[in-house]
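Omission of a single protein chain aside, the complex is shown with its protein chains in their original locations.
Every chain is named by a letter (A, B, C, D and E) in the order it is written, and numbering of its residues begins at 1.
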Amino acid sequence: MIEYADAGPEVRAVYDDIMATRQTDWVNNFWKTLAHDPATLRRSWEMLKVVMAPGALDALTKEMIYLAVSITNQCSYCIASHTASARAKGMTDAMFQELQAVIGMANETNRLAIGYQVEVDEQFKTSDPL
Amino acid sequence: MIEYADAGPEVRAVYDDIMATRQTDWVNNFWKTLAHDPATLRRSWEMLKVVMAPGALDALTKEMIYLAVSITNQCSYCIASHTASARAKGMTDAMFQELQAVIGMANETNRLAIGYQVEVDEQFKTSDPL
Amino acid sequence: MIEYADAGPEVRAVYDDIMATRQTDWVNNFWKTLAHDPATLRRSWEMLKVVMAPGALDALTKEMIYLAVSITNQCSYCIASHTASARAKGMTDAMFQELQAVIGMANETNRLAIGYQVEVDEQFKTSDPL
Amino acid sequence: MIEYADAGPEVRAVYDDIMATRQTDWVNNFWKTLAHDPATLRRSWEMLKVVMAPGALDALTKEMIYLAVSITNQCSYCIASHTASARAKGMTDAMFQELQAVIGMANETNRLAIGYQVEVDEQFKTSDPL
Amino acid sequence: MIEYADAGPEVRAVYDDIMATRQTDWVNNFWKTLAHDPATLRRSWEMLKVVMAPGALDALTKEMIYLAVSITNQCSYCIASHTASARAKGMTDAMFQELQAVIGMANETNRLAIGYQVEVDEQFKTSDPL
Partner (left out) sequence: MIEYADAGPEVRAVYDDIMATRQTDWVNNFWKTLAHDPATLRRSWEMLKVVMAPGALDALTKEMIYLAVSITNQCSYCIASHTASARAKGMTDAMFQELQAVIGMANETNRLAIGYQVEVDEQFKTSDPL
């Protein structure tokens, strides 16, 4: 991992932007690991900023969707870091518990639909959901 | 699949409740397939009603979390049915597109965190996220 | 896919053994596709025969475990073929329904354990389960 | 996690039932974590009791199917706890080794079927496996 | 999906670049679907061009790695499109068969390592693989 003190100007610029955007004074290990590859570091951070910014969906809803993916994928680092982010953006205990219940149940019914080889209803069929 | 006309009273009671709750006049294939096992049908529907009801999270947010799990799991039936449900509860094109962007990016960064074997930061470490 | 009529002697020997072992007069598409690579065909079939043969676990239990993996992985071909195999080895409707219920619930509780980041109990800790 | 001493009556009732059903004098961390949300705790435990009770499939077969799902999903907590449960219900070393062999091979052939895009045989096609 | 004739200038610019880069006269459905969201279309295409360009790894090795991920994730669209791309970049039948064999075996041994809860050897332990 590359610490701020050891980083070149391109990496420092990203670290500075991460801390300014998040209003914190530290950078988490994910970015310090990516910093070996400054182009990927910058590109990933730019992408994250755009995708996670409030838009048609607010920032907390986006964090919870991110967490739903990370729990389904069972990525420990991602669960730890995005639980913290969602907390920082206002996720209460009750919201966290409902989030878990939806994720758990979706994983259950996903397998029931698959195991029983349920055919898609005509009413749901569409090649293009837009 | 068991159609309404061929269903016994226990199954019909669930079908009636599904249609009343959703304000529709049809039952989708998932439930008609589970109906071979009336106890599981009833238990799953009761659970779904409780878990998906608005609470600390509103109903549309829950549908989008459900969809995030189903897309990550790649369950076609579940994606088709819950895209329709989310649409019915107000998901716009812009919301759907942002949802996709978050799901896509979360799946990417999940693998980067895993592949680089990133250590969890002390600040994120907790044995109990509550 | 390589049909029996077009197969060389090495492939025919495997096809003959598949049909003799299963007491059927046809070979399913999985093997006809692998037949482009006769060494992999033979090695995979030999492995399958050994692993799926009755031993400490009976043949039907093994088929249901296979199906549990295929449903969790959401592999359509594998679900279709191993549901047929399990049926042929005696899986009843009631057994199939209980199998689905266990698979569904395991997928749910897996995500609850992960999402809540539950710590492994001292009583369960072991680096070697044997 | 909520310990017995700190639990309210609704949570204690579930803890008591867990210990009575399992004939043990302790409750594992999964339930102590869910206990923050007493309704989910009770609902999940009730469901688990019903689904894992001996029926058309015996209790040990159900534990091994549960384990097959947890290994395929790579949920460490679930693997640790259900290996212990299966051991307690009579899984021998030889049974555990055959279980592993089936799970490993199913994961291999699942990917071969997918990678070669094998078409489902007419003989296996069915929209409803019941 | 948005066809070239119906696309605005931002989308057409991306379509033109896709066809020029690939030296083809058509655009595949993936991009025509993303085109509803021109910013994501452009960003995803720019990213893909950078990541898949020959560098420390040649273009065909990258396509086979892409295919290994898609087969492990069981994404039909991705398998179909990247098998075609890999073929176009020189993947022979023998290479495809060895690719399948590695993917299959990796999925098998992954589950054996997980199921037996194998402890990471001291020799392999590292918090940072770089």
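By our rule, contacts are C-beta pairs under 8 Å (C-beta built on N, C-alpha and C of every residue); 3 or more make two chains touch, one makes a residue touch a chain.
If you're wondering where the values come from, they're calculated on a predicted model, not measured in any experiment.
*Asks:* Using the definition of touch stated at the top, determine which of C:33, C:61 or C:110 touches the missing chain.
*Replies:* The single option touching the absent chain is C:33.
*Asks:* Considering the whole complex, not just the chains shown, which residues of subunit B touch the missing one?
*Replies:* Counting over the whole complex, subunit B touches the hidden chain at residues 67, 71-72, 74, 76, 79-80, 83, 99-100, 103-105, 107-112, 114-117.
*Asks:* At which residues does subunit A meet the chain that is not included here?
*Replies:* Touching the chain left out of view, subunit A contributes residues 36-37, 40, 73-75, 126-130.
*Asks:* Which parts of subunit D face the unshown chain closely enough to count as touching?
*Replies:* The list for subunit D reads 74, 93, 97, 100-101, 116-117, 119.
As a convention for this text, only the chains that are shown with their structure count from here on.
*Asks:* Centre-to-centre on C-alpha atoms, which chain is most distant from subunit D?
*Replies:* Checked the centroid distances; the maximum from subunit D is E.
*Asks:* Half is the threshold here, strictly exceeded: which of A-C, D-E or A-D has more than half of its contact pairs identical to B-C by residue number?
*Replies:* Repeat interface, by the over-half criterion: A-D.
*Asks:* Could you classify the subunit C-subunit D contact as same or different, where same means more than half of all interface residue numbers appear on both copies?
*Replies:* Counting which numbers both chains contribute, over half are shared, so the two copies meet through the same residues.
*Asks:* Averaged over CA atoms, how far is the centre of subunit A from the centre of subunit B? Could you give it in whole Å?
*Replies:* Roughly 19 Å, centre to centre.
*Asks:* Return the residues of subunit E touching two or more other chains; collapse runs of consecutive numbers into ranges.
*Replies:* As it turns out, subunit E has residues touching two or more other chains at 36, 74, 100, 116-117, 128, 130.
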